[in-house]
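All protein chains of the complex are present and in place, except for one that has been dropped.
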Amino acid sequence: MSLRNAGGCDDETITTEDSDMAWNLPSLSRRAFLKTTGYGGAGLTLLSRVGRLAGGTADEADGEQTSYSICNFCSSLCNIEVTTRSRHGERRIVKLDGNPHSTLNRGKICARGQAGLRQTYDVDRLKTPLIRVEGSKRGEFRFRVASWEEAFRYIAERQQAAAIKPWEWTMVGGWTSCVFYMNWSVPFAMANEVPNIIASPMQHCVTTGHLGTDAVTGNFNVHDEVLPDYDNARYILLISSNGSTGSVSTCRMVRFAQGRKNGAKVVVLDPRCSETAAKADEWLKIRPGTDLAFLLAMLKIMLEEGLYDADFLRAHTNMPFLLYRDDDGQWQPLTDDDGRPLVMEEHSGELRTLPAFANDNRVAADGAGVHPALSVPAGFTARGRPVKTVLQAQIGELAGYTPEWASVSTGIDAATITRIAREFGRSRPAIVNPGWHGARYGNVMMQRRVQAMIQALNGGINKEGGWIMSGEVHHKAAHMFEAMKEGYEPGAPLARLAGMPFAKMVIGAVSKPENFSHGHPGWTWAFNRQEREAGRFNVALPVLTDTGVRESVEGRVLWEEKPYLTRAFFINAANPVRHYYPDSYWKEVLGHDNVELVVAIDVLPSDTVAYADVVLPNSTYLERDEPTLYGNGVNHDLALTTRYAAIPSLYDTEETADLLVKMTEIISGNVDGFIDWVEKLTGLEAAAVRAAWEKTRATHPRGAFAAACRQVSFAQEARRLGISVEELDRELREKGVYFEADRQEVLEKYGMPRRMPVPTDSGRIEFFSNLFHGLRQAGYDSPHFNPLAGFIPARCRKDRPMHAPLEKDEFYFTYGKTPTVSHASTNSNNPVLAAINRFKSDIYKRVWIHPDRAGVLGIRDGDGIRLTNTLSGQQATGQAHVTRLVRPDVLFVYSSFGVENPALHLTEGDGTATNKLVPHQEEPVVGGFRSQEFTIRVARA
Amino acid sequence: MDVTMSYATQDIWTWWIAIYLYFGGLGAATLAVTFLTDMYLKPHRDLVLWGAWSGIVLLALGSLMLFGHLLDHVAVIHVLNPLVLFYQPHAWIAWGTQFIIWMMFWGVLYALPYMYISPFFQKLWGVNRVMDWGWVQKIAELSTRYRKFIGWMATINGVGVAVYTGLLVQSFPAVALWHNPGIPLLFTVSAFSTAMAFLLLLMYVVIHDAADDHIRVLYERIDLVLISVELVIIFSFYQFMSSGDESAMRSLQLLWNDLGWLIGFIGFGLVVPFLLELRGVLKGWTSHVPIVAASLLILVGGYLLRHYIMYNGVYAYPW
């Protein structure tokens, strides 16, 4: 049975009275007919001007309403205004706009945001629970309609029959479940003792890219992307970056556009002319994978030529801290016996001790004033060793990385590199875009660190015209620091911890066997420990990764000598078959005989949903009252927001929080424990939730638990703000955002690091990274773990540097996001976005190839081509888009296409599937994907 | 603004509008010519009946083409209303529609008396019944009485239709091939030339009346003049398009690289019939075949002209 039939009659269809006669004689309804003037009376009226044949827009809407919500199509979390209209007894969502009250996205939203309402009305939606038809295989997409009771009974029976243990479950979550439902998913994991979570933003962007940035700024958080203050920048450098601006993160693009209008100079490094590069004053066609070389040369020039804000470095970074080389030649921090950092007083040349954790180096541990030196004289020794400052050590590390050196691999001439470095160093305020998606090369994390360092060199951290962290992060950090200072527990960690302490909490929760009564850590931790012991490739911090999932499913991960099996998956708002690499990996994992049960929550039949045994339909974001209040994303202002359901659910769908309760009943029966964990981790009071739930159970056939949580959340926030629940609710209903403090106030009070520490280990901006230093001390010694900035080459071919010539039919592979699609999400099936994608299909859905290379291969525009990965042999097909807007040695594809599930009827079969070309290769710090580290052979298909 | 331009031909008004323009011009001119012949050369029942009814049928067919392609068939009522000329005096379709309606109206009136003396209509089931109605007979009498007036009304409207087809195409300013005064002239001349050809065909193949020789000769001569005028116009179009406007130059490139236009229309639609008729006028033909052939070629050429003109208008878009 096909899904469309399974969904039953489509509620939207309105029966029409049209006759299908050849002439299409119009069928005027009686009402419309009476409204027409003229011909009814015949006779003389024939000679008067003929009236209108129909009412036009005459009967305007009765009952137009607006409500507020949050966009669900990317982690920019734009505030939106939802317009609904009631006509003929139906209330419909008719338009989405940017929330005009929002200082985040300033009343604007992108194409995906605009088209969002069509997700709710998508005819392909999951409308009822589905159970895979007996005798079919996972992936075949053969389902039967089931009631909720049936679906839950089926899950419970499978769980029991197969005796699936808690640690044999693995949760897979996408970014929406991470941003919006972390407060329930993590407690769910703890209460059910499921130590296994794979979160799709991690290996793709959050850990792989952001952790690099955050190693410098400390800023780690759920979706901790920085929103730079482009408005006020004079110089903007974007490297390997398009999603923030050109392919649209609205809050960034509106500022970028303003900055450009204000006259900022824009320089873009990209191997193809991205949407952002198209807006640049200078587009530098860099060879892919070599940005790190460019940046190291830049860093070198800036440091050597003194193109930095010396006062800032001295006061708020660990640049003046002293280092020495240990016997292995590794840099070690020079500390006093209590582990406190030492610096040299500039004027006296004396050693001074600074507090271990502080934001201002101008106050010594003893409270006296200091003026730490950024450089010590040659031959300076301290505590009996030759020492250097971090700044000097870093300059030393960069010795070989001259612009001439960088020009070889990057393909950008030395003079240009030098010029850009000087321009950047001399223009203040200047911004180097922090970068977002990271998973391209093993060196990207280091690249991000260097980007953050360059940004810090000109003091542009939490300062006008520079990087400005969110109001929410500032606020959280302020509370955390206050608790640290006053010596009390900061409290619910998911709500209270910011930065590195938060990262460490997350790592601790799932990596430590002692956190669970069954004594199992997450299998990825077990697997990486096992690989490490065997001397094989392993990942140091496999935070919420898929590293080892296949081995676990196949029984190749051992824990206490027994196979640590994964036998059940609970997938929520994630699409690993499409989003992870390669597709075959996840198809094999989910299709494996050892896997007894796959449960998927989604709104649309994604390629992954096809691999489920039970499909649980979620309501769409416009049909939801969220179970809590949220911070305002990356907004510099401190504000609260949430979603209000614009219409009641169209179908019999359920809320995520309630589904987690239901799954808890099935897996462990520990629903009470779940609610307690929610309190423990998020601060939402358990007793109050239980009491509210008693009541909402009667009023809410679906989503009762979510509703209860929402009530309590409103009550608690109102209490904190010192207003009534009604006032809070009214403000949010009228404006969609509740502002607590604007950016100026936030920066004045909490600005990091000028007003308070940054949440790194030392409280300073860290050029010498304590995080990486710690890992190196633990024995991780590849260049990825260098505590200072250093070089890591991309390795696209065995033993051949990036600048070595390619074969005639060989190319580097690059990809990027489409302005009209989220990731490789199901919104490529959105009829409005799909229509735009059709309009631009030659650009969006084809493989970009330079005419000089295409010509040699006899490939013309539009020709079918076959792509073969030279390392893995993987293959995919596509059509050529012959264009000079890409480097001759590079292929580019928009990574949004390649859907295979015919149930997504508008997008299935579109474009080239990147997940069929990218092998499962990871870097050693967080298991970040190296999704471009290979080359591709091209031939006519 | 200085931007890159792209050039495109349209796909909105295609063969069906070419047929509309063709049938409109041909039908209207045929009617006008036969009525004029009847009024001033020689009263001629068959010619009038043929002229009026083929004019009406051709216009009906052409209009049906247009009507069939309308997006909203009911709304056509707005152009049928004669007051449209007051509201939309600048819209040629409005004029055209009124010309067509009134040409048909006056055309039937003019032909009506002849229908009473036509054995064909006397036998034509349904029509003969209607002709028996008293008030229809009254009208026929009036028509006989005001013959010249009615004839001129029909003729004026007929000429209006023929001219209108060109004015319509001329009213689209983006396309240099269309937006020039030559187009109405070309379409009008072509309409009358095809009408002559059509009537010659009629008189050689259907009516065969030796007494009509002088009419045939006159038609042949007129047609010869019309074809030469058409050739002159086409030549000046070539001159006009070969320099100046980019849109025109692109149309020229399209047309003068198209064998259908060069050989089909100019060659077989104009030059060959011109030579055939020239020889006929200068030396005479012993058989009817050459003139019949020339007429057929002219008729096909008439369609080709409109077809190529419609398909080869080039828009210059600034993006």
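Residue numbering begins at 1 within each chain, and the chains themselves are lettered A and B in the order written.
Operating definition for what follows: a contact is a pair of C-beta atoms (placed from the backbone, for glycine too) under 8 Å apart; a residue touches a chain by one contact, two chains touch by 3 or more.
Methods note: contacts and distances are computed from a predicted model.
A chain of the complex is left out here; the name its UniProt entry carries, from "BolA family transcriptional regulator", "ABC transporter permease", "Haloacetate dehalogenase" or "4Fe-4S dicluster domain-containing protein", is "4Fe-4S dicluster domain-containing protein".
Note that of B:105, B:172 or B:204, the residue touching the chain absent from this view is B:172.
Residues 1-4, 8, 10, 12-13, 66, 69-73, 75-76, 78-79, 84, 87-88, 90-94, 97, 168, 171-174, 315-319 of chain B touch the missing chain (whole complex, contact as defined above). Although one chain is not drawn, its touching partners on chain A can still be listed: residues 12-14, 16, 18, 24, 26, 32, 50, 52-57, 61, 85, 87-90, 92, 94-98, 107-115, 117, 121, 245-248, 250, 253-254, 257-258, 260-261, 273, 275-279, 281, 283, 819-820, 831-833, 835-836, 838-840, 843, 883-885.
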